[in-house]
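Here it is: the structure, laid out below.
Of the protein chains in this complex, all but one are displayed in their positions.
Moving on to subunit A:
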């Protein structure tokens, strides 16, 4: 039905993962439509697609918003398979969600079988600082361990929302151009990455 333009911009498939209720859909909707949805409605699997201009280049971002609930855990593999980048979201007010990120990370790595898969750890609900129960250091430490960037966002105030997505897309486009190894932002990250890469391949 839709006519495809001659030069289709690069498509980046992003998958939102994380426990239920941490704000995956809220982040997605804030990023897509600048709106904050107050009422909570568990997601099954939502699909969004948007064009963004990244560093002067127009790219298309496809967001798959997945279900956080454990009920749907069985079908996650299928989704993960098609993902090219992952936003792993937890709520800084909920340590359980933070713990769950470990599990998600492992599942993604298992399905994608790629340690360098673009991945971003996102601590959401930064506006609720007074209810914070996951210390910032802990979060940073985990990101550091995983060698992934850590961003704290607030879907409610749109704080760092664009930054989170754009950081991930930038990472993905670098990977796609095959430049991931050379232009790894942190030298020590790269140092730690290489052995693991080698060990897998």
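In the analysis below, contacts are C-beta pairs under 8 Å (C-beta built on N, C-alpha and C of every residue); 3 or more make two chains touch, one makes a residue touch a chain; residues count from 1.
Basically, contacts and distances are computed from a predicted model.
Engineer: Which of the following names does UniProt give to the chain that is not shown: "Exocyst complex component 2", "Proteasome subunit beta", "Ribosome production factor 2 homolog" or "Ribosomal RNA-processing protein 43"?
Structural biologist: Checked against "Exocyst complex component 2", "Proteasome subunit beta", "Ribosome production factor 2 homolog" or "Ribosomal RNA-processing protein 43": the hidden chain maps to "Exocyst complex component 2".
Engineer: Which of A:78, A:138 or A:157 touches the chain that is not shown?
Structural biologist: A:78
Engineer: Please identify, in ascending order, the residues of subunit A that touch the omitted chain?
Structural biologist: 1-3, 25, 29, 32-33, 35, 43-50, 60, 62, 64-65, 74-75, 78, 81-82
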